[in-house]
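One protein chain omitted, others in place.
Going by the order they are written in, the chains are A, B and C; count residues from 1 in each one.
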Amino acid sequence: MSEPSPAEFRSLVEGIFGDIPFVREIGLRLHEFDLESQTLSAAFDLRPQLIGNHFQNILHGGVIATALDSVGGLTAMVAAYHRMGGAIDWQEKVQRLTRLGTVDMRVDYLKPGRGQHFVCSGSILRVGNKLVVTRMELHNDSEELISTGTATFLY
Amino acid sequence: MSEPSPAEFRSLVEGIFGDIPFVREIGLRLHEFDLESQTLSAAFDLRPQLIGNHFQNILHGGVIATALDSVGGLTAMVAAYHRMGGAIDWQEKVQRLTRLGTVDMRVDYLKPGRGQHFVCSGSILRVGNKLVVTRMELHNDSEELISTGTATFLY
Amino acid sequence: MSEPSPAEFRSLVEGIFGDIPFVREIGLRLHEFDLESQTLSAAFDLRPQLIGNHFQNILHGGVIATALDSVGGLTAMVAAYHRMGGAIDWQEKVQRLTRLGTVDMRVDYLKPGRGQHFVCSGSILRVGNKLVVTRMELHNDSEELISTGTATFLY
Partner (left out) sequence: MSEPSPAEFRSLVEGIFGDIPFVREIGLRLHEFDLESQTLSAAFDLRPQLIGNHFQNILHGGVIATALDSVGGLTAMVAAYHRMGGAIDWQEKVQRLTRLGTVDMRVDYLKPGRGQHFVCSGSILRVGNKLVVTRMELHNDSEELISTGTATFLY
């Protein structure tokens, strides 16, 4: 199997993301995916089972953490893929990417998770040959910044 | 309404916890709840929708973060309740507890979340008149420490 | 004593910052301080006693953490001051600001702390009536991002 084209790589990543059971459970789906600018985001909608406080009708902190972790991991995966470059065999690259895991994460809950629709975006702080550090943000449909996070991934 | 007995307080807390939609979604239920020793834990079982990596059959990091956040919040709620003492009216205490929210959390993913059954426990690092800081641990059914976390709560 | 003018407030803050013994020990001094844009930064120079690894001649992680914590605290102080507004007496405001303390902080060490001159800047993520959350960045004289951090302050 030869190195994929950018379009093939995109559908590969989309496939990996869409196949994660708990990502489906939350209803997270790939939203933006621009390899050039390394802009990545995923979106999801409010549903009753995602509520953490039904007096206030706001998202559970665990839903927010799940979105940040998932988008951070996806962002890290793309960055690690590019970092490995052409020196490593394509099969070995995919192998390393499937082993990519979160080492630690900080989440800051800045505002109550109110809204009907949420977008979570990721960006890169550091890419090494073993570690990737990403920053994530979650906005609601009023463009309010609900939460930010920083995570470290090993691959 | 007068101050509840310890048994009434326990069922109140159990009720609040069991009514959180996303806590039910994960399948988290109160496990230990000893007010004397301030020992608190919640348990849940592996189910297909909680998987993060189906090649490895391990929990999604977001499930782990949800368990840590929920148990941390519960532990903080009990600590804040005791800290408020008798000087504040019972109704006002409950009001303040329902507003308790996570400010920030760090999660460390120490081992892959493998197992059929998981227990998450919480303990107190700091209780002030506004903030509570808790530490959480998640073990699997082989007594392996899967994850630890630290969280700050405002009430 | 009446509410200070912006210029008086600036020299008050500058005085508080410059009087902190450990800030002087590190050699941190106020660099930018624009109340309009809430842009705040402090600068310091490499000196032999700030080294953490003398094989590599790089800053100790504790020096970086000190810079991030100090600049975060200063940024939080200015934000809290504005948040309190005119409703609270000036004396009481100053009292509350002198009690402002760091609750927790995450530091990410992105690149080795190499350079002769460093600038640390702060920005606001959340300002409430009890808590402020700030984000900090440390750059060297080659404009490299050495470190980022997020901290929660109580006032």
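We take it that contacts are C-beta pairs under 8 Å (C-beta built on N, C-alpha and C of every residue); 3 or more make two chains touch, one makes a residue touch a chain.
Given the structure is predicted, the values throughout are model-derived calculations rather than measurements.
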Option from C:T98, C:Q116 or C:S142 whose C-beta touches the chain left out: C:T98
Contacts of chain C with the absent chain, listed as residue ranges: 19-26, 48-55, 60-63, 65-67, 69-70, 73, 98, 101-109, 112
Interface with the unshown chain - residue positions in chain A: 103-104, 106, 130-131, 133, 150, 152, 154
On chain B, residues whose C-beta touches the chain left out of the figure: 106, 108, 110-111, 125-126, 133, 135, 145, 148, 150, 152
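Simple rule for what comes next: only the chains that are shown with their structure count from here on.
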Proportion of interface numbers common to chain B and chain C (over half same, under half different): same
Best-connected chain pair, where connection means C-beta pairs in contact: A-B
Chain A and chain B: spacing of chain centres that average the CA atoms, whole Å: 25
Where chain B and chain C are represented by their mean Cα positions, the distance between them in whole Å: 33
Residues of chain A touching at least two other chains: 106, 108
